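For this depiction, one protein chain was excluded, whereas all remaining protein chains were kept in their positions.
Letters A, B and C mark the chains as written, and numbering starts fresh at 1 in each.
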Amino acid sequence: MTTLSSLRVVVWGENVHEHRNAKVGALYPEGMHATIAAGIRELLPQAEVSVATLQEPEHGLTEERLARTDVLTWWGHLAHGEVADVVVERVRRRVLEGMGLIVLHSGHYSKIFQRLLGTACSLTWREAGEKERLWVCHPGHPIAAGIDRCFELPQEEMYGEPFAIPAPEEQVFISWFEGGEVFRSGCTWRRGNGKIFYFRPGHETYPTYHDKNVRRVIANAVAWARPQGVWRDSCPNITTPLEPIRPKV
Amino acid sequence: MTTLSSLRVVVWGENVHEHRNAKVGALYPEGMHATIAAGIRELLPQAEVSVATLQEPEHGLTEERLARTDVLTWWGHLAHGEVADVVVERVRRRVLEGMGLIVLHSGHYSKIFQRLLGTACSLTWREAGEKERLWVCHPGHPIAAGIDRCFELPQEEMYGEPFAIPAPEEQVFISWFEGGEVFRSGCTWRRGNGKIFYFRPGHETYPTYHDKNVRRVIANAVAWARPQGVWRDSCPNITTPLEPIRPKV
Amino acid sequence: MTTLSSLRVVVWGENVHEHRNAKVGALYPEGMHATIAAGIRELLPQAEVSVATLQEPEHGLTEERLARTDVLTWWGHLAHGEVADVVVERVRRRVLEGMGLIVLHSGHYSKIFQRLLGTACSLTWREAGEKERLWVCHPGHPIAAGIDRCFELPQEEMYGEPFAIPAPEEQVFISWFEGGEVFRSGCTWRRGNGKIFYFRPGHETYPTYHDKNVRRVIANAVAWARPQGVWRDSCPNITTPLEPIRPKV
Partner (left out) sequence: MTTLSSLRVVVWGENVHEHRNAKVGALYPEGMHATIAAGIRELLPQAEVSVATLQEPEHGLTEERLARTDVLTWWGHLAHGEVADVVVERVRRRVLEGMGLIVLHSGHYSKIFQRLLGTACSLTWREAGEKERLWVCHPGHPIAAGIDRCFELPQEEMYGEPFAIPAPEEQVFISWFEGGEVFRSGCTWRRGNGKIFYFRPGHETYPTYHDKNVRRVIANAVAWARPQGVWRDSCPNITTPLEPIRPKV
């Protein structure tokens, strides 16, 4: 297993809201990705954490870079459609090889999340600055380490059920919303040799990625999702059998 | 698959609170099991629905009766420890053969539920007469047929996460509670050839089993859990191989 | 649940090998899809079974036709890349709504199978006319109804592990091959509201779809995969909360 001291993390950010909405720009002056990366660096100081954005060539996710990435985090919202299919497919193949993937908030509608899960990934939503309380459903899980029975975010966008996902393999968090809804806020799946974690909070107009519990969960998830081995895809023709095949008439 | 017109359902009730607590007796004068059975009969008129209670010989669950039962519903609370292990094991074997099992409310701590799931099945709880709202997480699921986006129970006991269960294979409902908690209220699993559904509501001091949505869900679950085939346990010694085994030195 | 008497099945065939390879043409003079459809009609006489092929406009899978299809079976091999992405996405959305999907043999590499499962779906293989024996792993499962402990195909292409799929929700069959390999030959998954079954046998140069056990399994799978309800995708903005949201400073 990759050790924490050799862990290479890429924090991917769509980086659009920050430049269009003054409120977002004020909360995240260097971009949401910069704040998310800072949180991971703070809690996993041994890891090598870098950022990549939509606007870079190949969205900053070249074959070479992905080949040396252990865990990728993904935040996108407005520009899911602008992410090149070739890059999405490249990320997908790298997850199948073993790279961990942490999908954040509105990333539920990203191409990469839908492509790995196979489902619609839709949900209900409301922007009303309401309170969200995330409950720990799996207290011994490494992603919930250091988190109390629950934690609150004073203002967040609401996401509600039904969340159109395959049944999570582990349910780490479920959210309670002030306006009356619930949501499966922390879910894990495996695809190929890679681990996937979806984590709900993170609307751009709130300081969510400055919250210490949110930062703790993301850092925990990055450590949890690191590769446990490598898998290389192939579909070989095995011409020589291990046992004799009797001739048929 | 068993058709609805030949479906044989047994509603099992612990039948203790009804005789000790006047409030429960007033809500359920013939016992909670009688009310639950009436709800199933109303919505599945083709089915043959009968009741069984703790106090009957073998708790009303003889080998013969279980052998001709397609779906069993289970409500217990005070007297889990009084259910004979031999009957629990008999029910477990029948579920593995294909009988459906619907576990209700405080049945989360019944021997049969723990025995089939393998986990502790614990949770947090509070009796404060608070509002519960059950959200549909899987709108196309047959157990949620006829239920709107959500439904409310004006007063219920609270059950909160963490609910110590194996990850549900399907998440049909999640509850929102007025006091701030959430709970995985409708969950499915398969064990052997049998289908299992856990459904949270049903505290004895509230008229929950008179509620039309609760009755609808239970009847839907009974229909969903009916056997799709029979499996007979065996561990045979297959002395004659299908392929020749070469003598070893 | 859709009844068998109203079941509408579409058998999709790539329909290429039949016209290029005399051996295949001789085994399946009207196309492999015609033989598969005949097997379903024979065993599910109440169902309405039709065929569709790659060469038809929109591959025979228009929005209108899919909207009234309950279960789709898929055989493809040489021409996976010629299936239009828009049709693949259309099929995927219809599966999420509830349509059953039965993927046959080399369909493991079809766009639709990869798209719903999210993984590479690769395997090892050999064309040597070897014996395959399929073992029933789940004897009470409706897809295995009428099948003995195992059944044999005298000559088949070999598919071997590793099969790069998400863990099957149910393992119905595993194959033993004369040349020494094994393979997860009958697997189920759910995506959205739809059921998916993968069934391994069916290399074009052998009379596999004339085999009575293979026909039985496919017909069983079609009946098993029929819709249990309908799910309509949406991602609504729920502007009016059910509970009051307190103003924040």
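Here is the rule we go by: a contact is a pair of C-beta atoms (placed from the backbone, for glycine too) under 8 Å apart; a residue touches a chain by one contact, two chains touch by 3 or more.
This one's a predicted model, so the numbers in the text were calculated from it and none came from an experiment.
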- Contacting the left-out chain in the complete assembly, out of A:D70, A:E97 or A:E181: A:E97
- Note on the structure: Contacting the left-out chain: of C:A26, C:A67 or C:A167, that is C:A167
- Residue of B:G25, B:G129, B:P142 or B:P207 in touch with the missing chain, whole complex considered: B:G129
- Which of these touches the unseen chain: C:L4, C:C137 or C:C235? C:C137
- Message: Which candidate, B:P45, B:G146 or B:P166, sits in contact with the chain we can't see?
- Response: B:P166
- Quickly run down the residues of chain A that touch the omitted chain. 1, 97-98, 133, 138-142, 144-145, 150, 169-170, 190, 192-193, 228-232, 242
- Hidden partner sits against chain B at residues 92-93, 96, 109, 115-120, 122-126, 128-131, 154-155, 158, 160, 164, 166-167, 178-181, 189-192, 231, 233-239, 241-243, 245-246, 248
- Task: Can you list, in ascending order, the chain C residues touching the missing chain?
- Result: 133, 135-139, 160-163, 167-171, 174-177, 180-182, 184
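Keep this in mind: only the chains that are shown with their structure count from here on.
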- Compare the two sides of the chain B and chain C interface and say whether they are made mostly of the same residue numbers, over half shared, or of different ones. same
- The distance between the C-alpha centres of chain A and chain B, rounded to whole Å, is 35
- Message: Roughly how far is chain B from chain C, centre to centre by C-alpha average, rounded to an integer in Å?
- Response: 32
- Note on the structure: In chain B, the residues touching two or more other chains are 133, 138-139, 169-170
